[in-house]
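Only a single protein chain was left out; the remaining protein chains are all shown in position.
Residue numbering begins at 1 within each chain, and the chains themselves are lettered A, B, C and D in the order written.
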Amino acid sequence: MATDLQLPVFTNNSENELAGRWGMVIDQDICTGCQACVAACAMENNIPFVGEADAGYGRTMHWIRIERFWQGTFPEVKMTPYQPVLCQQCHKAPCEPVCPVFASVHSVSEDINLQVYNRCVGTRYCANNCPYQVRVFNWRDYTDARQRPELVTLQNQLNPDVTVRRRGVMEKCTFCIQRIRHVEDTAQSEGRDVRDGEVVPACAQACPADAIVFGRVDDPTSKVSKAAITSRGSHMLEELGTLPRVTYLAGGSAQ
Amino acid sequence: MSQQISRRDFLKLAGVGAATTAVLTGCGPASRYVTRAPYIKMPEYTYNGLSTFYATTCRECSAGCGLVIRTMQGRAIKVEGNPDHPVNLGKTCARGQATLHGLYNPDRITDPIQRVARGSEGGTKMDWDAAIGIVADALSKNKPDEIAFLVGMAPDHLFDLVADLAKTIGAPAPVRYGALGMFEARTTLVKAAEETFGQTGLPFFDIGGADLVISFGANFLETWLSPVAQTREFSKMRRGQKNKRGYLVQFESRMSQTGAKADEWIPITPGTEAMVALAIGRLIVEARGLALPPAFANVDVNGVVEASGVTLDALNRVAGLFSLYDRPLVIPGGGALGLSNGLQTAEAALALNALAGNFGKDGGVFISPTNPLADQYHRPASGREMQDFIQRMVDGKIKVLFVHGVNPLFELPKKLGFGGATKYVPQIISFATFPDETAMEADYVFPDHHGLESWGYQKIATGSASSVLSGAQPVIVPFFNTKSTVDVLLAAAQKAGGALASAFPFKDEVEFMDSKLASLLNVDGFFSAPEINTFAAYFQQYGGWWKTTDNRIAPSSADVLNRSFKADAAQFDGQGDFFFVPFVSPILGEAGANKPWLQEVPDPTTTIMWNTWVEINPATADKLGIEDNDVVRVVSDYGEVEVSVYKYPAIRPDTIAMPFGQGHTAYGQFAQGRGANPADLFGPSVNEAGDLAFGSLKVRIEKTNKKRQLSRLEGVLGVYGFDSK
Amino acid sequence: MSSIAKPLALPHAEEQEDPREQLMHDPRSRGEMNDMVMESMHSTTWKYWTVTGILAVIVVVCLFYAWYYLIMQGLGVAGVNRPVYWGIFLVEVVFWIGISHAGTFISAILRVLKVEGRRPFTRAAELMTTFGLVQAGISVFLHMGRVWLSYWLIPFPNERGLWPDFHSPLMWDFMAISTYLLSSTMYLFLPLIPDMAMARDRSTGWRKAAYRILAIGFRGTEGEWKNLITAMNIFAFAIIPVMFSVHTIVSWDFAMASRPGWSSSVFGPYFVIGALHSGMAAVAIVLFLIRSTMKNMKYFLRPEHFDLLGKLMLMVSMAWAYFYFNDYIVSWYGGDKWEKIVQEFTEKGPLWYLWYAMLFFNIVVPFAVLWNKKWRQTPWLLAIVGLLINAGMWLERYIIIPETLTINRMPFTWRLYVPGVEIVLTIGNFAFFFLLYMLASRFLPLIPVWEVQEGHESHTLRKIGKASIPTLSDME
Amino acid sequence: MIKKFFDALNQPLGRIGVLITLLVVFSAAVWGIAQTQKPPEQPIQFPHNLHVGVGIQCLYCHSGALRGASPGLPTETKCWGCHQQMAITNTSPLLKPLVQAVENNQPINWIPVAQVPDFVRFVHRPHIAAGLNCEVCHGNVSQMTVYQNPQVLNMGWCLACHRAKTEDNIQNNPGRDPAITAALATKRTKLTDCSLCHY
Partner (left out) sequence: MSDLTMLLAVFEDIEPASGGIEKLRDLGVADDQMNVISGIPIKATILGRRSALTRVPAIAMTGAVLGMLLGLFLIYGTPFLFPLNVGGQPIYPVPQGIIITFEMTMLGLMGFAFIGMFVDSGFPSYTPKEYIPEISDGKIAILFRCPDNEQKKFIDALKKLGAESVELAEARQL
């Protein structure tokens, strides 16, 4: 019975999975900046609204934001293509190792970047270290109905599959992991693999232009893998070597 | 972790709440104190942890997108698009997503109330029997022609009922109105179609089939007609074609969200769209070396260049695009139509389409499919019709006014005088769900359910190639003590008795709907059923009924080019220095201001949240000595508003722009007292089609020396440089 | 005609220096010194109590109440935002840890190097170390979003099976600062034991009871001295690398982040020098305050000590300038796009004046003043220079943290930081530091009398030729 | 004054006083923690032992466990299905709340006891699919009247099981088959992944 005392052997084989599992392709050429993803994300993930003053002070809680810049001056002015920026789910995420309590960890099984809300102590180092600035912090008790009576009825809308965060907790896009888990569970109960296109995050689901494609990047036949293989594709701040899982297809007249 | 009293008391004693439990249990409660109040009476089938999905129709605008609402334990959790629905194919816009914040809005009217005095907060709560009695009295005790119905663009089953009701008692037909309809200038489009092809109906622009789209002010990606469908079609146009990338050219004076997506954004003097369109037509014809058709004969290209501010090169380039691309499409719309010469613009654009020969072809112009219930297209009332309506009020010809689904006090320009006219109406009954401005001015408010608590159907005006009747059903039991307006009217009809009672023998709303749906039995659609119960079940299950064929009508292009088109200079009211471009906030729309998450969704072009701004070209602002966030007074001949400045790089220096959607004086805590309403500046002038010429204004700007910070998502330092604050 | 000498100076120009101006050559008996120190501890005026009372009120309101408010409301009441996730709280952390370095530097490095001038003010400097670290610790906790869970940083077996993540620089920081706080407190205590015994022997009442406990039964036997001195020597040598490691690790909190303006390999030594810069300056301020407000201190703290401090400050200031230039020119010349933007922002952005103020306070002021021996020996002047240097160093940390954080690789998010409740809490922090110091000054002998006496024993004047030359004999 | 206090502490009585104070504080803390762990008062003192005793399956009332995350708590309709046929329903005072609920069409506000915190997603289905019986986690309900948690539902407890089930030992892999070892490793990666429960 000596084997009973054998400690389980844990190996870190993430290095072998560079392709990743889940990925996203965002086509900036057809993204119309309509913000449907922003609203859908907020509704799906119980993201609180922060009010005018805080919103204007850089405390919005959006997990996805749409960036745009200007080029030139009138009349030759041009808006750069809308760029939805969300957590890039880096394979080598700079946000992860800096957390002192493992609140920001890598999910080896899904190869995405996790934020474990209840473990977070609020040092905000991860947010500092995120080159994409996609982490948002609960600056106040935005979800506490005792402090915000207007929430009493609004909270009926909360998604029971997603934790409601309170003050002092960092959060970020999860690739709608609750949907991934749900689909995986359904597939498992039906004894089959997850089908391509079965997992749809809220943003991709809402996107009227279908600019967001989501799926398995380790499957070369998936829609997302095919979409990513184009000369228009690039990763944001690729030079940092973070191996992001979101591919942007350039906007404008680039082929 | 339970709801136990002793534990809660203990925590109170401990006095440090969350911290203590965290330490005691060793796990930090991220949310333990968010109480999800139990939904009191759950049907047996909702008691497990599984979600239930209901198909229904979005009511945030009249486009009628199909939704599937995820509910869990009797609460609506998430809005998802209905993938089968021909209008949106499973997609939604931000407003659709936020409809849940309307459903669970803390400011909803919870009970039928009788106002103590118009404009006062609150009122006496009533029970529904008394409320129905009042409606019945109003219907039966007034002379039929003194009863007026003012209803919104959705839902259509209510409109059908009200129309039938009015017909039965002999009252004037109900008036439909919505600010979106006004900004879309639907009447103008319909009129232009009628005049150009001689066919009535709303033109349909097949963006998805085109490979070149030239838009004259049409903000088709934002709020115009059926934005979700058009965005989908745009995406198809841009990237959906093999080996070809669709090209979009936008003529407008202020870069809209649609303009931002354009490959070429060409700033143009407001009011010169018609002549530019005709000039392009002429250049195309000349380039092709054809005989000049009468349509383009009257235009003087050099004059156009001078008036419009568009260079001849640019005109030639755009004209050249017509031969580069196979399926060009020209869309007139939005702000370009809301000018005194709007009808001319629409017609000139249609003439260009005729020149491109795309009528009834893929990527061309159609007439939208007629709706499955096969009655005529109920467009919103034009500005002129609303003026007539208000005149009737002022003349005392209306003794009782029923208002549903529209907020005329906010959505109609102040200058039209609806606010002043209400005092000539002895009885106003509002069916508003939210305490909007009109509901505040009503004598009675008999709140209707929220759209997600209601039955109903919506006839899809445009956006789908096939004819669609979109179905709505309640996804949760009503959250408050509200009652469906259809039910109220039906019950009132019964109570009123007589002809009214016998004309509407329906037990409830569903029975009434079934009577309407009965005409679809055995009609060829994507489903059919021999009897109404099965049909209605499918109807609710799939979220509507639609045909599987292309029901768009090809307009005849026969004589279009042989007609002569005018392109007059637009008339502008006022002596100000600036053209004024009002546009509907793409996020808030006409009625989104009370939804906190919509308030916090940034505007696509300026990234501003929670407020109203005025866009001024930076060069102009510098000349005037105006900085970002300075409050300026925008003054027209008809009114003035105070609003913060946003230095917007993509607007003509002689133009300023303001979004519509905020500036509520009521409408709940999230909307009230926030921002300004550009409609306060509008005058009464209308275009040839009768639509309000809301853009025909010249305004001036006065400094106020006040500052009010605008909340922006963008970091000003990074987007506009270190000098900006 | 050639001269055989340069013109001669005025007579007695060099003789004016009386050796008795030096503490070590102005010995008094141990008993006398003991009485002086005891008297300084015992004398409290109404002014003292007023200041202490005001400080206590400030601490209660600005630190404890404001902290309670911060915890209940969340960090939204502070000025932090995206992208400036770290604000003044961390400025405070770095600042106070910097302050704390002076004590160790003076008592450990100067002890190891046998710099005799250190003797009278090692205690005062060590107290600064401990109290500074207390403030730094408080600031860390202020900074945390969920401070009530901060115990999760402590590695202990728990039912979750989770340990802290030692990959994180914050964890290194936690380990290093705890090590430093513990060891510097012990190092404060060790040389205090004989003085506690001294105080025990000359007090009554509650003081006697307290001193008796703190003196842990020390008599001064050979074995006790041997153990004490051995332990102190071990500490003196061991705490130096710990001290360097602490501030280096603090700098790594920034340097490890792949952020423009932070990711710099010179940050470690640069921060250590910066810490000494502010620490020395703070010692000057504290010594000035002690000397001018407490009884009998003019005997122990003399211009020569300020002179020594002044020299150290000048040296450290030059070293700081060297390291800053090092950091600056590498990013200036290197040409990384983002680094350049950060530099442009600090120099020409909306807060350009902070950068110039920093350079002026940290380099120009000490250079201008501290070259002059007369000025160095003027305590109030040195205190003012110290104050300016501290302001400069505080600004330096402000520029490194909230200002640099404004700039990142996503220009869409660039946003300025406007402090909120941090200002109140900073006031509370400073007040708490001074309150602790005020209380300690009446409870702990601020002068290590036995060390001074030890110095007296080893110093003599030796007549060489015509002059009496101060001479030091190594008795240790 | 302060000295007196210290002196008093040195007396035997003083030391006993200190001891008593510490004891009181400590037991108050223990009592407080115990209060948080007490099972709540249910609207109906539902005797699990009786119902299990007559052979009703857990999944009859908590059927959600088979399909989804939450097993659910039965509504009064389900109770009524059987109870309306029983004479005791109208006579027993214990069943009065049920009768009232049915008559007034009011729900029974059960208070869930076996609950994990909000930040933990626990899904019953895979656990049942993995062949775990209800009593493995919920204890022998046939011995309980009102349900009580047999153990503290904390992370270590969950994790211990997840690890044990995927441990590569003789029980799990009797033939020491490398393929099974690899499968267990993959499964373990998933079962010890933070994202399994926390999102």
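As a working rule, a residue touches a chain if its C-beta (ideal position, glycine included) is under 8 Å from a C-beta of that chain, and two chains touch if they have at least 3 such contacts.
Here the structure is a predicted model, which means the values were calculated and not measured.
Novice: Which of these touches the unseen chain: C:V51, C:M72, C:I109 or C:M175?
Specialist: Looking across C:V51, C:M72, C:I109 or C:M175, the contact with the absent chain belongs to C:M175.
Novice: With the full complex in mind, choose from C:H42, C:K114 or C:K226 the residue touching the hidden chain.
Specialist: Answer from the full complex: C:K226 touches the omitted chain.
Novice: Given the contact definition stated above, which residue among C:F166, C:Y322 or C:W380 touches the chain not shown here?
Specialist: Missing-chain contact among the listed residues: C:F166.
Novice: Which of these, A:I30, A:A93 or A:C173, touches the one chain of the complex that we don't see?
Specialist: Answering carefully, the residue with contact to the hidden chain is A:A93.
Novice: For the chain not shown, which residue from C:G103, C:P120 or C:P194 touches it across the whole complex?
Specialist: C:P194
Novice: Name every residue on chain C in touch with the hidden partner chain.
Specialist: Chain C touches the chain not shown through residues 29-31, 34, 155, 161-167, 171-172, 175-176, 178-179, 182-183, 186-187, 189-190, 194, 197-198, 200-202, 212-213, 215-231, 234-235, 238-239, 241-242, 245, 249, 450, 453-454, 457, 475-476.
Novice: Pick out the residues on chain A that sit against the missing chain.
Specialist: Within chain A, the residues touching the omitted chain are 10, 12, 14-15, 90-97, 99, 102, 104-106, 108, 243.
We adopt the following convention: only the chains that are shown with their structure count from here on.
Novice: Indicate, using Cα centroids, the chain positioned nearest the centre of all protein chains shown.
Specialist: Of the chains present, the most centrally placed is A.
Novice: Counting C-beta pairs in contact, does A-D beat A-C or the other way around?
Specialist: Result of the comparison of A-D and A-C: A-C.
Novice: Roughly how many whole angstrom separate the Cα centroids of chain A and chain B?
Specialist: Computed value for the inter-centroid distance: 31 Å.
Novice: How many angstrom lie between the CA centroids of chain C and chain D, rounded to a whole number?
Specialist: Spacing between the chain centres: roughly 54 Å.
Novice: Residues of chain C that contact two or more other chains, please.
Specialist: 83, 146, 149, 158-160, 162, 410-413, 415
Novice: Any chance you could list the residues of chain A touching two or more other chains?
Specialist: Within chain A, the residues that touch at least two other chains are 57-58, 60, 65, 67-69, 102, 117-120, 163-164, 169.
Novice: How about chain B: which of its residues touch chain A in the complex?
Specialist: Spelled out, the residues of chain B in touch with chain A are 18, 27-31, 33-37, 72-73, 75-81, 88, 90-98, 100-101, 103-106, 108, 221-222, 227-228, 231-232, 234-235, 238-239, 245, 255, 257-258, 260-261, 263, 265, 267, 479, 586-587, 596-602, 604-605, 607, 609-611, 617-619, 649-653, 669-670, 674, 709-715, 719-720.
Novice: Which stretch or stretches of chain D touch chain C in the complex?
Specialist: Touch residues, chain D against chain C: 2-3, 6, 152, 154-157, 159.
Novice: Any idea which chain C residues touch chain A in the complex?
Specialist: My answer: residues 73-77, 80-86, 143-147, 149-150, 152-153, 162-165, 167-171, 174, 253, 256-259, 405, 408-413, 415, 418.
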